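Every protein chain of the complex appears in place save one, which is left out.
Note that the chains are named A, B and C in the order they appear, and that numbering of residues resets to 1 at the start of each chain.
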Amino acid sequence: MIKVEFLGPIGKTPMEIEATTLADVAVKLKEEQELGAWLDKCAVALNDTMVNDLTTVLKDGDKISILPPVCGG
Amino acid sequence: MIKVEFLGPIGKTPMEIEATTLADVAVKLKEEQELGAWLDKCAVALNDTMVNDLTTVLKDGDKISILPPVCGG
Amino acid sequence: MELHSGSLDTKEIFGRWLDEQAKSNYGAYIPFVGTIRAEDGIEALSFDIYEPILQKWFDEWQERAKVLGAVVKMAHSVGDVPVHTSSYVSAVFSPRRRVALELIDEFVEDFKANAPIWKYDVKNGERIYAEDRSTPMDGAGLLK
Partner (left out) sequence: MELHSGSLDTKEIFGRWLDEQAKSNYGAYIPFVGTIRAEDGIEALSFDIYEPILQKWFDEWQERAKVLGAVVKMAHSVGDVPVHTSSYVSAVFSPRRRVALELIDEFVEDFKANAPIWKYDVKNGERIYAEDRSTPMDGAGLLK
């Protein structure tokens, strides 16, 4: 199982999904209507490291974080 | 009379000279041997305002300041 | 890197960082202090932070600074920060001024673009995501 958590203002409870690559995660998250407005502007981290490649392979217990647009300062 | 003062490390006592333009001042100062090493790297102020033009006309009582290379901070 | 609940004690932070580096022989110390502006009728801004990724972001900046012989520091608020108080202080120490002036600019700009911090306006006690002032992070849209 892969845990997906939604940071900051997204306000969605974490999900547990089956996925072997980040591309699988994308497919699953696109099914979630409430994420429709978020996915195209969110960055992604795998186990707290930023990732940029949909072919990234996942293993059981991995944690995916979905990071919406930021504004620190 | 025009007063000429030498700032910072030049260490020369002020002079009183006759001059009607800054060009006249240049001629007078070039006669001072101890200024030989200074004049080509010094900037000039007239009555505490920086000046850049040798044709600048002077009047009695004006004050010329000779400013050597700076290093604040 | 340090996170504080509510407004930052800017003077304490400035002085403590100065004292920490008092014998390090750095010639230039440039803090950047960010203060909440009173605008659009807000009472405060409020911040969420995801610390694990912020820490990694900061650690990478420390490495970048080290290569230049410099040091970076950062403090940020979590939760509500009233107008006219400070939520953010970052700083650079460097032997030389050019390195320090360039580094503080890059450090602050990358912070604004990539630190995992979310800002909310607080109006009438309500917390409203500052979406119009927020920036998608590098790599955003991967899952779209």
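Methods note: a contact is a pair of C-beta atoms (placed from the backbone, for glycine too) under 8 Å apart; a residue touches a chain by one contact, two chains touch by 3 or more.
Owing to the predicted nature of the structure, the values given are computational and were not obtained by experimental measurement.
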item: Contact set of the excluded chain (shown chains only); value: B, C
item: From C:10, C:55 or C:135, residue that would touch the chain that is not displayed; value: C:10
item: Touch list for chain B against the chain that is not drawn; value: 7-9, 22, 25-26, 29-30, 39-45, 48-52, 54, 65-73
item: Residue numbers in chain C that touch the chain omitted from display; value: 10-11, 14-15, 18, 22-23, 25-39, 84, 95, 97, 100-101, 104-105, 108-109, 112
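Here, only the chains that are shown with their structure count from here on.
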item: Chain pair whose interface holds the most contacting C-beta pairs; value: A-C
item: Chain A-chain C separation of Cα centroids, rounded to whole Å; value: 25
item: Contacts with two or more other chains, residues of chain A listed in rising order; value: none
item: Per-residue overlap in chain C, given as positions that touch at least 2 other chains; value: none
